[in-house]
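Note that this complex is displayed minus one protein chain, with the remaining chains in position.
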Amino acid sequence: MRTGIDSPDGRLGIVMPGLGAVATTFIAGVEAIRTHGAQPIGSLTQMGTIRLGKRTENRCPRIREFVPLAPLDDIAFGGWDVYDESVYESARNARVLDAALLDSVRPQLEAIRPMPAVFDPAYVPNLEGRHVKTQADAMSRVEAVIDDLRRFRQEHGCTRLVMVWCASTEKYLERQDVHATLDAFEQGLRDNHPAIAPSMIYAYAAISQGIPFVNGAPNLTCDIPALVELALKTGTPIGGKDFKTGQTLMKTILAPGLQARALGIRGWFSSNILGNRDGLVLDHPDNFRTKEVSKLGVLEDILQPELSPELYGDLYHKVRINYYPPHGDNKESWDNIDIFGWLGYPMQIKINFLCRDSILAAPVVLDLALFIDLAKRAGMSGIQEWLSFYFKSPQTAEGLRPEHDIFRQLIKLQNTLRHLMGEDLITHLGLDYYQELVEAL
Amino acid sequence: MRTGIDSPDGRLGIVMPGLGAVATTFIAGVEAIRTHGAQPIGSLTQMGTIRLGKRTENRCPRIREFVPLAPLDDIAFGGWDVYDESVYESARNARVLDAALLDSVRPQLEAIRPMPAVFDPAYVPNLEGRHVKTQADAMSRVEAVIDDLRRFRQEHGCTRLVMVWCASTEKYLERQDVHATLDAFEQGLRDNHPAIAPSMIYAYAAISQGIPFVNGAPNLTCDIPALVELALKTGTPIGGKDFKTGQTLMKTILAPGLQARALGIRGWFSSNILGNRDGLVLDHPDNFRTKEVSKLGVLEDILQPELSPELYGDLYHKVRINYYPPHGDNKESWDNIDIFGWLGYPMQIKINFLCRDSILAAPVVLDLALFIDLAKRAGMSGIQEWLSFYFKSPQTAEGLRPEHDIFRQLIKLQNTLRHLMGEDLITHLGLDYYQELVEAL
Amino acid sequence: MRTGIDSPDGRLGIVMPGLGAVATTFIAGVEAIRTHGAQPIGSLTQMGTIRLGKRTENRCPRIREFVPLAPLDDIAFGGWDVYDESVYESARNARVLDAALLDSVRPQLEAIRPMPAVFDPAYVPNLEGRHVKTQADAMSRVEAVIDDLRRFRQEHGCTRLVMVWCASTEKYLERQDVHATLDAFEQGLRDNHPAIAPSMIYAYAAISQGIPFVNGAPNLTCDIPALVELALKTGTPIGGKDFKTGQTLMKTILAPGLQARALGIRGWFSSNILGNRDGLVLDHPDNFRTKEVSKLGVLEDILQPELSPELYGDLYHKVRINYYPPHGDNKESWDNIDIFGWLGYPMQIKINFLCRDSILAAPVVLDLALFIDLAKRAGMSGIQEWLSFYFKSPQTAEGLRPEHDIFRQLIKLQNTLRHLMGEDLITHLGLDYYQELVEAL
Partner (left out) sequence: MRTGIDSPDGRLGIVMPGLGAVATTFIAGVEAIRTHGAQPIGSLTQMGTIRLGKRTENRCPRIREFVPLAPLDDIAFGGWDVYDESVYESARNARVLDAALLDSVRPQLEAIRPMPAVFDPAYVPNLEGRHVKTQADAMSRVEAVIDDLRRFRQEHGCTRLVMVWCASTEKYLERQDVHATLDAFEQGLRDNHPAIAPSMIYAYAAISQGIPFVNGAPNLTCDIPALVELALKTGTPIGGKDFKTGQTLMKTILAPGLQARALGIRGWFSSNILGNRDGLVLDHPDNFRTKEVSKLGVLEDILQPELSPELYGDLYHKVRINYYPPHGDNKESWDNIDIFGWLGYPMQIKINFLCRDSILAAPVVLDLALFIDLAKRAGMSGIQEWLSFYFKSPQTAEGLRPEHDIFRQLIKLQNTLRHLMGEDLITHLGLDYYQELVEAL
């Protein structure tokens, strides 16, 4: 192993605010993988390979064999939720995984019960919190979370923890003064400032303890200067925001492809139907607003209409989410893309994705937890932009345009791993393969 | 301009075997762009930009402002066809472009009449050739084409020529001894060997004169050792095969995206309906076979099932093309993709592309002509793998796996341009943007 | 011709409130049919046939050869609009028909200019009326419309008039006391009652003069007891409401088909994108509400969940309309239907309709105008339920469930025509064809 990366020996604890469909699908899946050989499909860390050296060397190890990641057998799970149900009960209610699969790991899932959640009804109007922390002010709730972390680490014998936000989307919030500096933020915690969301309390608690934090929802959370400052101070890696799944995943695949060929886009209409708890929360306009902002930015950042106004200057982009109970967790999306080519002639692309939200999200939780733990052990701190690959709305340094193109994000991720391990970066130039032919003449 | 690339001053002649829907849409479009400001949408050379340096430098020139390409105003067009119609008549029959647009450039299009084609009914059973070369043997037909080229260059005052195959697909042909060496091939030309297809006669004629050759159909053509040898000898760049448009374009966008996220694929069913002359030719099983081989290889080369058997080992891939006259040139494709994620749970993606075949192909002809002329002026010869971006079935050096992933192809193309112009290659690593934040503490 | 139906000799005037996309597409189309043989596709009266007698008689005349309808050459057009544009200008702005087609009948279209409209901004918040009647109270506006009708009839030498509402949807309105009796309504006209919508003023004016009235939008309009009473008193046929086109047309085709086979339906999600003026009006929640009520009732009335609760008792039905400018008048709809069969096993049907709103509506205007004129000449008055075939939300007698099944509606229409002309009604029993075989033994 390369000098400078601490070994992953010892147990890693993954703790998650929100033990709903995503977190329980993740936990149950890892248990099924550990106990009876289910496959961690969709996980780059477990299934993905990485090419090293020249094409002709044929070096393509699995990523988990290339970089020193925590093995699946050395992980403990925990979390917080507003419903006092075991992971088994919660997974049954989510109806993502088959009953038979859940029953095969029932004891492990029943053993995991949520700690009381930090909850504020102003941030999630469509849910009712019952299993919640009762401390009066924000700073006391921070301390309660830190206590939870300490107790969890001890009880499960963990040498390291990472925290991943897996709860629903909080209502829309813009950056304010209280978010601008660490001092202002800590004063806000003491003052119970209304612009400090529950997710920020979790993030502050984790980061203050040097525990890496990942945000899987579109809320601001750690995407504020105060918490970036704290992360750099405490040497803690952070990342976010909003797990990239379903329709946005497709969008960040397709848009770079159309742009690659300089095809114009006049309109992109995206519609979703879904019937799970997430759909119910997003039925409230305040929460949908947060999601909409996260979803709309994608195209503009990829297509950069200011560089190509003839192609993307008049793009009309609309996103709709419709609550439709008959589908449950089986989100279905429909995209209509009005493109134009040579001389402006119009064409249409229509995509219908019959997807499963939590099935796509679960391996993302796994990869992010393992990679951010790696980052910590490699001494990286602050925003981990190389993890943009996993996010709908990647957090970047102030003034740096986020990269949404999933293929550039992947190269960034892979070249970061190569860089960490002392391998050559790959540029895909490849003229050398042909030079020798010329020289051979 | 960087030392070592000759200037594009003087007129470039683009000559095309096959003046059907694709070539006439290309020619009429360039004329419309020259005379009344139509937009060359879909052309990377004309509309695309390229990022140079660091993200924060904001250097993103148009490609045509970055590398020294032939300007659109300095291009002459010519070609060969089995039908003795002017480009105006042929374009009217193809029904791709509006009558009004064609009429706006009618004199220019009427001035272009096809030279008699090299034709062999054994290679295109569903077409009847009437305007054809009558020389008895293959070598004499080669000489007739070389005469055509000499005359064209003189008549149009061209300093340089490039040849782009825009005709229909020839019947399926496997490599044989006659293709193995230049000597064997030239003997075959003299012997009128049946495995020397008409497209090879054009290619040999061009390459022997140092004229760059591009193959837009899936026929073998210049993808044989004999012609690669000739290209290296005469210092001629060559490229192929099969313009990447429509369904395969989408496939090389989508498959890398799914693979990036380690999602499994169990089945991919692709169906097409189209009603143009190409559809008629492909209705013959021998010709469809050539196309099918070109289309089927794509997924295997992208997904590399030998590296990820759990994800892609059982992939069932089927491609169907159906002749359907009501649609004319408006090809429509439908893809059903059976994917699976976390723990093997199945999902489906369905894509319906209402496309226009020749509208997508025309800018590809333009880009390839301009880039291969650039390659010639830059002293590059033989296979131009950096142009894989434009091909369904990229020609590569012996033993080198073709790269089908459109995003890697794009990086290869862009880094080649950067390399030619002495700019830094881009790796998307970008850790430096964050290093300074850490150091600032 | 059958006794009791007056001859259609003399000129028929068709006058329409709302000279927008639908009305101008209708008028321009009839002019094109009259002057250069365009085809009235989509019009049952012009293109449809009707089977008479036994199957073996092979009697299938065109409907227009079977019943005495006004010939297209004897029709004059007029109307009202809030924009003071000629039909030519309005049709150009609507962008439904090609410029070339419109120019071929330009003089006829320019000759038709709208009369000032009855307008009330409270009923159409998203439009601004400029070319409007200025009379202070409702009754005076009624009289102004009656004056318009008198003048139109005289100027165009019409022997008969019919009025067809072709304007946009008014805001949602429920029945109130002022609509309950003719006396109350007329008092309301004098009192300028706010629950008397502009469309009711047109309807009252027409019906009071014995002029048949058809309502092509989902507004209440003549679907109130007061105006039914007036229609019976003055011997005037009336019909409505809401032209059946696009998605609802498909729904009334498909739902009876699924029900015919006793297949269950769990969910039906309907989404639309359209970018014309109608789309803009429907972007206002009050106006969408009127449309939504009209669209939602369809399924319940066809499926009758109270009779088949196991099949349709839990049906979740949702309809969304999204304003999407890139599509213009080319409405596109997408339906997802979750059905279930034998033992409850689920299946899905997905329908994507790339339709043209006004192209579907124009022949409906023609048929309704001709048929309701026939009804008038046949001495029929009040609600013409046999015209349900053309409406999303058919007006019926008090207490009578509307029939939405398009196939029953068609049989009703055809048997009504057979009845009017003294032909046998058709029951599709057909046992007699086989009886003779048995008897022959």
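So that you can tell them apart, the chains are marked A, B and C in the order they are listed, and the count of residues begins at 1 in each.
Simple rule for what comes next: a residue touches a chain if its C-beta (ideal position, glycine included) is under 8 Å from a C-beta of that chain, and two chains touch if they have at least 3 such contacts.
This one's a predicted model, so the numbers in the text were calculated from it and none came from an experiment.
Contact with the chain that does not appear here is found for just one residue of C:11, C:113, C:131 or C:412, C:412. In the complete assembly, the contact with the undisplayed chain comes from C:311, out of C:52, C:94 or C:311. By the touch definition given at the top, chain C reaches the unshown chain through residues 25, 29, 32-33, 38-44, 46-49, 55-56, 60, 97, 101, 232-233, 249-250, 252-254, 256-258, 260-264, 304, 307-308, 310-311, 340-345, 347-356, 359-360, 362-363, 381-383, 385-386, 389, 397, 399-401, 403, 405-408, 410-412, 415-416, 419, 425-431, 433-434, 437-438, 441. Contact between chain B and the absent chain runs through residues 266-267, 269, 271, 273, 316, 318, 320, 322, 324-327, 332, 334, 336, 338, 350, 352.
We adopt the following convention: only the chains that are shown with their structure count from here on.
Per-pair tallies of C-beta contacts place A-B first. Taking each chain's centre as the mean of its C-alpha atoms, the one that lies farthest from the centre of chain A is C. Chain C has its Cα centroid 51 Å from the Cα centroid of chain A. Annotation: 39 Å between the Cα-based centres of chain A and chain B.
Within chain C, contacts with two or more other chains are made by residues 352.
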